[in-house]
Structure formats: structure tokens, C-alpha cells
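Sending over a structure as C-alpha cells; questions will come in a sec.
Here the complex is missing one protein chain, while the rest keep their positions.
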Amino acid sequence: MERRDFLKISAVAGATAALEGCGNPDHQLIRFVPEEDLIPGIATWKPSICTLCPAGCGLLVRVMAGEAEVVRNGQLGLLKMGLAKKLEGNPAHPINQGKLCPRGQAGLQVTYHPDRIKGPLVRTGRRGSGQFREVGWDEATKQLVQKLSELKASKQEGGLAFVTAPLRGQRKTIIDTFVASFKGLTSIEFAFFDDSVIRAANAASFGHALPPTVDIGTSNYVISFGADFLGTWNSPVAQSLGFGHMRKGRPGQRGKFVQFEQRISQTGASADEWIPVEPGAEGMLALSLAHVIIAENKQLATAAGHAGSLIEGWSLGLPDYAPEKVAAQVGVKPETIARIAREAAAQDPAVALIGDAAVAHTNGLFNALAVNALSALLGSVGKPGGILFASGSSAKPPAASLQSWASEVSSGATAVDVLLLYNANPVFAAPAEWGVQRALEKVPFIASFGSFIDETSALADLILPDHSPLESWLEDTPVSGSAKTVVSVAPPAMNPLHNTRAMADVLLDAAHQLGGDFAKTLPWKTYEEAIQASFAALYKEKGSKTAKDADEFWKKAQEQGGWWSTEPSQVAAVISAGTAVKNSAPQFSGDSSQYPYHFLPFASQLLYDGSLAHLPWMQEVPDPLSTAMWGTWVEINPRTAEKLMIQQGDLVEVVSPNGKLRAPALVSPGIAPDVIAMPVGQGHQNFTRYATGRGANPISILAPANVEGTGSLAWAATRVKLSRVGRGKLILFGGSLSESSPELKHR
Amino acid sequence: MAHQWGMAIDLDRCNGCEACVVACHAENNISTVGEEQAALSRAKHWIRVERYYEGEFPDVRVKFTPVLCQQCDAAPCEPVCPTFASYHTSEGLNGQVYNRCIGTRYCANACPYVVRYFNFYNPIWEKPLQLQLNPDVSVREEGVMEKCTFCVQRIKAREIQAAAEKRELRDGEIQPACVQSCPTRAMVFGDLGDPESEVSRLARSSRATKLLGELGTRPKVNYLPRDSWHDSENA
Amino acid sequence: MPIPGAIYGLFSDPSSAERGMDALSRAGIRPDRIVVMSAEPFDEYSFSKMDEATPMPWLAAIGGIVGGTCGFLLARLTQEGYPFPLITGGMPLLAAWPTGIVTYELTMLGAVLTTVVTLLITTRLPNWKPKLYDPEVANGKILIGVLEPSDATRTEIEGRLLAAGAEQVKTTVGDVAS
Partner (left out) sequence: MTAKTPEQITNDLLRPLSGISARYVFWAALLAGIAVAALCAFLYQVYSGLGVSGLRSPVFWGFYITNFVFWIGLSHAGTLISAILRLANATWRRPVTRCAEVITVFALSIGATFPIIHLGRPWLAFFLFPYPSERGLWPNIRSPLLWDFFAINTYLISSVTFLLLPMVPDFALVRDRAAGWKKKIYSALALGWTGTPKQWHRLETAMHIMAIAVIPVAVSVHSIVSWDFAMAPVPMWHSTIFAPYFVAGAIFSGIAALILAMALLRKLLHLEEYLLPIHFENLGKLLLVMSLLWFYFVFAERLTTWYGNEPSEMAVFWVTQHGSYAPLFWAMVSCNFLIPFPLLAIKKLRTITGTAIASFTVVIGMWLERFLIIVPSLSHKYLPYRWGTYRPTWVEITITAGTFCTMVLLYMIFSKIVPVISVWELKAGRHEEPHALRLARQPDQVEAD
């Protein structure tokens, strides 16, 4: 006992000694007076919110005293300050209930990243040259205000554009209000993996323009069409919690999970039954399942209600979708379709969900509507064990499409004088064909609020670095993951390390300097005030049993990381009549004779859409299936590899009608022979020391096809060809693919 | 009776998401080695998720198994260490005393699970990444073997806290970083010496198996293999 | 020890050396006064048949036992108690077989070292002081002589040595170096 304590003490001492070696210039730095009261060695836990993906999980940040090298008032020195040491899930938070995914864990490294922008920058060199000069906030804000006031004076329409990642809450309100005052567009929201097709389908089928909250935990039968719901899709931590519960949380009862897709995703790997399906045929397959259920009188066609009525031929029992008729197109044996349909119909509750590549075909909306109809037929919509809809935020209006904006700007049809960028990297994450870079080059003044130089912010003239999430006020209204109404809020978990300011604060500051209507439309001095105001409104609307007034309500929300309803929220569906849709076959860019393979980009479990490629943890942790580290790969079936004489680790060239790239080959049995898959995330040309120049970016060769009926990119609609060009560099953590030695076959 | 810390991992729940791996890196100050060293198979992941494919397309299955130090009761790594850097604690953990380690790497050879990781170079945290380091865990220098400790710093902190509060430890009160983060709750940690604990209950279940149990290492991590779905089960 | 006075003959072959030895014995010289030196062992000749008995094998055996005991104690005591018992969670610290290995190795070491020490002590080596010696021995001559001969016997000895076939007879007096 004493011995172990001693070891622990010496361990801590060792760590300190390792960090403060003799002769370290740190010792010559002046020490600032601490800004906080801290007890060394004692950890405090502060709530926060994960901002790395749209799920909006609640965090608890372990904060301990430490000494950081910081600049205060232009002076470099050592400051004893509270430092975030570890991120955990917030156990009280309804979405993630104390759990956290690997990406969320790594959020810590965003704050401490060595290549974070440490203060406002003004471009000095040629645009894109990466030459910047550090300036103070006064000068930086002045420059922004000056550009904006010039713009305001010109009274020009659409002269201001604001490209952001999809946002929620007060930040969105502030940005939208700000942009609206310039008679411009609303902000342009852009993310490569967006949920607009699913929102559109859910709006049509169920009257909720929201991604679904899938209650997997109490479901007995889950059919997933392409959705990587345990990895990156929608609200993965909430879904993983549900998955664990479905499997082993209910003694004596274990649900079944069937996955249809083209390449075994991390989610597919956990399926009880993994069934490959032809790309884009998911809708047809769903309707074939529905056909069996209806035809065998397991359910009445009318049970699907409005969602069913949107499908042509539904009321007739979908005669065109009999398994035998569609089997060839779908690529699934008729008896398998029938069996799955019978199993699903026999299980209550049973649920179907669709996502990722299945809705990123040109017929993605049809696929989504078909799966929605299947879910409705299975009777699980709006019920425990089925699909629920949260009410965190009101249905959002469709954002302006980056694609059309970019083409208008680059063609000169629209003139943009000032472009603001926040948390979006469209130069990397949009297909090259969209011409985002060309459009940006036409904009005379670009200001970015980014924390890092990336492909997009490298083009900026002015960089106004935001705090890292842990240093910032945060709020969020997650739209899926919990049936409860969730409004998260968190004060900064730690003081800013660098000379940064919150984007919302800068914008509010600029608004006040610009004057005019802003005093009324944006009455808050700071972002904190804006959030507090939203909570005051929330208190007025929802009331509280525990807090006696708005102040206490606000204080309690900060302590627990937000406010959430005790009961599932009940939001009325807004169903508008719609016309029945016909099956539409997926269209693929590229002639199948010349480009024989489907190209399937997929979200990386660790790098997500590439926005996390700069975190060393995310680079070094092996991908769950390929076990690849520090690089990308092109996944191909052994039969395809044999045909093309490609071996594991060979450098292959993937050519689409819209471009080509090179990456090492990974030969995997878990992919259809006519599909070539590649993770999104690597291939950054300029994104910190850890991500720059690493691998290739599959987005760059995508055809600019859209999902019919929406403005979304059909990112699974490109065909490619590939060939071996040499030896590549593939770093795998895992040794053998198979548990039994392949050498044994020699016997 | 001293605690006997153990773990149960339900592979029917595990979905291979790697959250445990990152949590472990963050909690235990495991340095990243970078691309060049990773290519030399020197990456350090105290817990890793082993992935095996079975069968050929289209009848492919994938199996995930998180593998961490099994904290064997009859650990092959312990007797081979000439300096007692690897030794058995009274609470059943395979301790690794970094200060005693001279880097023979014998323990890593003896370990059938290959869960011991060697510091081929001094660890590097490019400033200010060093600020993320957990002050409760020592940083290991070049030439030293390291491995999963079941987050002994968390165990000790809770034990000290419970002793200060003059109470017994509650089952489930101690959670190593991997267990705490696991989104599917596949991992359960607790005292195998307490027959009432959740981990003991799982260890006794008919599903429980040990990884390479046939080697006689008596691991304290119990694996509950993937189940299959039977229609009748739910009927 | 100063060089003793001596008279000796140098023989070029062992047979004549043996004769010289016999002649000295017949002359009634006490065996402990006779000195023999050669550049190689002549085990089979009578002039080498002196000082053959030695307890060296027994001493080596005793040395082995002492070494083994040290090994056993080292293995046992260090693991069990010094300076406080190591926490090993009930795992055995001491095992019979490894203790056996250490005991065995130290037994052998003890035997070897005792042998070497016995050799050095009994042959009074190393000893770099001047002593009775003739470098001709290195050229294959066999030296047979008498230490501190009485003046009376000198000529007789010299005569007998020459008669036996000594190539040369030399005398040393007091501290004349070789």
C-alpha cells in the first residue's frame, strides 16, 4: 500500500521532471499571477459540449492546474492555470449518458494543437501563400468592420457571404441576423456528410424535417440500409448505447440487427447478418421487403399511412417489387428478402433506417422514402423501439447550396465582396468540380474565424481565430439521439491558451461598431449574454420544477451542462400532401464499360470528414477495419485485386471522369467485387503538420451529381477505374486478416 | 481480503469503435510515435481492438476483440523480468515499475497477448500538446516497457477516497478510462474477489471465456463472445 | 628471499638428468635439498617424482561446497527478506529449480576458484623476487642441483653431476643473480 503510494508519487514527480528538464528555457520565462484559484493535483470536472460532429454529446472536462506558456499583453510567460486533461461523456446528458466516441475523446488535442493559430493574422504574401502577419485584435476587428461598413455603404445585394458548418442555436441566430442585414443570402451551411436528404425524406414521410432518433435499445429487429450508425452516422454514441442495450441489456431478449451495404462498415461488422446490396438499390430492396410483408398479410398496406402513400403502387401491395422480380437488380437472393421480411414482421418493435451512401445516390431521396415507408409499415414510427423525433430545434429552412453559390460566383453571376468562413473547409470537402476554390479566388476579401490554417482559410486575407471549444462558451440543441428536448450549455472549461476570441463575440462587436439596426436585432454584448437570453426564453416557455427563477435556471443549466425535459418531447408532425414517387434507378457518372467500378467514399471512424485529420491521436489510432494508421487506402475485393494484379500495399491509381488520385491498395474480403471504397479524411494539402500531404482525398474526384429532389451531393454516384502503378506505403497496425493461419493451408 | 481487479468484455456489445483506445491514450499519457515509427510497428496502444475477417465475400463476418493486458494471475511476463520491474501486486495487477525497467524486453516476448509496448525513443509532445498530460501518470522514457495498468491511478484514487470517507468501495465505482468511455457498455470492471460484483457475475456466466486460456496464464479479463440471434429466443 | 647458494647441473636430455638425479640420491643428499627445473613436465622420469601428493581435489570439492552454499543462500535470502519482503500478490518469489541453477553455478565457480588459489599458494606463485633459476632451462635444459651444499660435498656433487652427463655445472653463491 505505502509502497504503491510512493510509486505513484514518484511517478508524478517523474512526469514533472520529464517536462522540466534542466536548462529548459521555460525557467527563464516570467511567471504571471494566476488568474484562477487552483489546488495542485486536485481535479475539477466541468461540463462542456462536443462540437466535433453534429451529434452534440455532453462532456465532462477534467481540469487540473498546470503551467502553460502563454502570451498575455504581448509578453510571453508561464501561467499557472486550469488545464483540460481529459474529456469524458457527461453521465447526466441524455444523448451520450457518460459515454464518448473516439473522436470526442480526441477533442482535447484541438485545444493543445501545436499548429493552432495563436492570434489574429493579416495576409502579407500572395493569396494562398500562407504568409501572414500577427496583429492585435483591435486592428483585426477594425479591418473587418471597415470592409463591412464599405459594403454596407454600397447597399449592394448579396455582397456578403458567410460559409459555415451546419450550426444550431444562438450562433446561427447571430450569423443569420448579421448576414440578413446585408440583404444577402442566409448563411451557406456546408458539410460533406450532411443530413439534408434524410431531413427532406422525413419531412415528406413523417412531417419532421429532422434526422431520426432511432430507439435501437428497445428494438427487437433493426434493419439498416447503409447507415454506419455505430460509427459516424447521426448520433453514434446514443445509437451505440442503444445497440449495447438491444444486444445484452435486456436479459433473455436479444434483438437482431441486419445491415445492407456494399462494404462492411464498422457498423456492418457488428451485424447479425450482413448482406451486400447493389449500390443505389436500397429503396427497391426496402420496398421488396414491404411487398413480402403486405403480400403475406403480416401487415396491412395502410398501416404505413402517409409514408406509404408517397410510394407509387404501395396501396396495391407493391406488385412490381416481388423479391423474384427485383432480386437481380438488388443483388439479394429472393429467399433472403422474404426471410428478412418475415423475421422483421414477426418482431415488435422492428425498425428500418437508412443513411450514408444509401442516400448519397442520385435516387437517395427515393431510397430514404422507401425505407421510411418500410419503417412505417413495421409500425415503429413514433413508438419506443422505433423512430422518434426530437424537438431540439425547429425545422430549419433549406440552406443555400454551396454548389450553386460557387458556380454563380466563379462565373461572375454573383459578386461577393466579403466572404466570412466559420468551421467549414469547402476547398477540401467539396468536389473539385464545384469550383469552390475558383469562387473564393474571385472574392476580394475573405475573413476566416478558423483555429487552423486549412485549405480554405489559407486563402483568407484576415484570420480571426476562434477559441477552441473547451475555451469557449458553448450551446447546442441536438436534433437526434434522445427523444427528450435537449438544450446543452457550457461555460468555458478553461481560460484561452492563446490570443483568441469567440467568433460570436467578434461578430457582435463588429455589429455594434457598424451600428444601425444591429442594436435592436443583436442586442447582446457578448455570446454569453446571447446564450443567457435564450435560456431566459426557454425558462419562460418550459418553466421549471427545480429552479425558482430564470437566473437559477440558468445557473443550474450551466452546472449540469444544459437543460433537458424529463419526458420525451411531443411535437406535432407537419404533414403536407405529397405526390407518390416512382422508383428511380440510380444514375452513375462514368460509363460502366470504361469505369467498371463503383466508387464508395465513406466517413472515417477517426478522421470523420477530414476535419479531424490534424489530431495526432486520430492519425495514430488504427482504423477499426483496415487497422491503417497515418494514411489512407483504397479498399478492394481480393477477386478484383487478383484480376488487376494488385497486391496489398500496391500503389493504385483511381480514375474517375472527374479526376484521379493515387493511394495504396488494401485487399479486404469485406467489399463487393465491383466496388472500390475509400475513406474520406486524408489528402489534405494544407492542414497542420500532422495532416498535410498525407494520402489522397476521394472527394476531389467525385462527380458533381446531386441527389434528385434535393441540392445535396450524390457522393456515391461516381464510377471509377483503377490500375496498379507501383509500390505504395500502407501502414497497418493489424498483422493477419484472419484468425486462423493462412499458412495452415499448406498442409 | 485484497481486491482482485478484473474485467469482463461483452463482445456481443462491442462494435469496435476504438473509443477505448483513444481514452487510454488520453488517460495514460501514451505518446504517439508518428508515421515513420508506426510503419515500424512501434505504435503504442495499451488497448487495441483486434479485427478478424472470417469467410469470403459475400459471406463475410467480422469479429472485434479488444485486447489489453489480461493482468494474468500466472503471468508469463513476471518471472522472466530480472529486475522485478514486472511484478504482481497484492491486488492482482501485473505491475510495471518503470524505474526498475532496464529494457530487456523479455517480458514482451514472454507475453502471449503482445500487450506490452516498448519505448524505442523518448516520447515527444510537440508544444503545447504536453499540457494534455495527466499529472497522475508518469511519462515513460526511452528504453522502458509499458503496458495497461487497469488505470491503477484511478483505482488508487478511489481507494484512498473511500478510506478517507471510511467506507467500502462500491461495485462499479472504479472505472478505467476504457470502461468509462465505452459507448456500448461492453466493458465491466470490478473486484473478482467480491462474488457479488457485476464483473464476478459475468465471469461466472456460461458465456465467459478467457483469451488463450489454454496457456494457463489465468487472465483476469473475461470475454463473453458474440452471441447469435435465434428466432425462437424471442418468440 | 635471497637467491640461495646452490650447485646445479644442466642436462640436455631427461635420461642423463635421471642419472644425475640418481647420482645425487646415492650421494645421500636429502630430497628436500635437491632442486629440479625443466621447461616441460617429465612426469615419467624419476627426477619428477617429488611433491606429487596434493589435497587439491579435496580442497576444490570443499570450495565447491562453500560456493554452492553461498549460491543457495544468495538465492534464498535475497528473495525472501532483504531489506523488506517484496509485494508479489501471493506469487512465488522462490522456486526450487532456479535456486538450483544459481547454487550449481556458484558451486562450480567455488571449485574453480579454490583450485586456482590452491595452485598459486602451493606453488608460491606469483613470486617475482630473484630466485634460483637458469635461463638455459628455457632452451630445454633440465636443471638438477643441490641447495646450500656444504663446502665439503661441492666437488663430489659436481663430479657426480658431470659423470651423469651434465653438460655444464654451475654454482651460485649468496646473492649472485642468475
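For clarity, chains are labelled A, B and C in written order, and residue numbers in each chain start from 1.
One rule holds for everything that comes next: contacts are C-beta pairs under 8 Å (C-beta built on N, C-alpha and C of every residue); 3 or more make two chains touch, one makes a residue touch a chain.
Quantities reported herein were computed from a predicted structural model and do not represent experimental measurements.
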{"item": "Omitted chain's touching partners, listed by label", "value": "A, B, C"}
{"item": "Sole contact to the chain not displayed, among A:Pro40, A:Gly74 or A:Gly735", "value": "A:Gly735"}
{"item": "Positions on chain C where the hidden chain makes contact", "value": "14, 35-44, 47-52, 54, 56-57, 60, 71, 74-75, 78-79, 82-84, 86, 93-95, 98-99, 101-102, 104-106, 108-109, 111-113, 115-116, 118-119, 122-123, 125-129, 131-133, 135, 137-140"}
{"item": "Absent-chain interface as seen on chain B, which is shown", "value": "37, 40-42, 48, 50-52, 67, 76, 79-84, 100-106, 108-110, 112-114, 117-122, 141-145, 212, 215, 217"}
{"item": "Where the missing chain touches chain A, by residue", "value": "734-736, 738-741, 743-744, 746"}
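The rule we apply is simple: only the chains that are shown with their structure count from here on.
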{"item": "Farthest-lying chain, centroid of Cα atoms versus that of chain C", "value": "A"}
{"item": "By mean Cα position, the chain sitting nearest the middle", "value": "B"}
{"item": "Where chain B and chain C are represented by their mean Cα positions, the distance between them in whole Å", "value": "64"}
{"item": "Where chain B touches two or more other chains, by residue", "value": "89-90"}
{"item": "Multi-chain contact sites of chain A, meaning residues that touch two or more partners", "value": "none"}
{"item": "Residue ranges of chain A touching chain B (in the complex, touch as defined)", "value": "1, 4-5, 7-8, 10-12, 14-16, 18-19, 41, 64, 66, 68-69, 83-89, 96, 98-106, 108-109, 112-114, 220, 230-231, 236-237, 240-241, 243-245, 247-249, 252-256, 264, 266-270, 272, 274-276, 343, 346-347, 497, 605-606, 616-622, 624-625, 627, 629-631, 637-639, 668-673, 689, 694, 729, 731, 733-734, 736-739"}
{"item": "Chain A-facing residues of chain B, complex", "value": "10, 12-19, 21-23, 25-27, 29, 32-35, 38-39, 41, 43, 45, 48-58, 60-64, 89-90, 97-99, 126-139, 141, 152-153, 156, 177, 180-186, 227-229, 231, 233-235"}
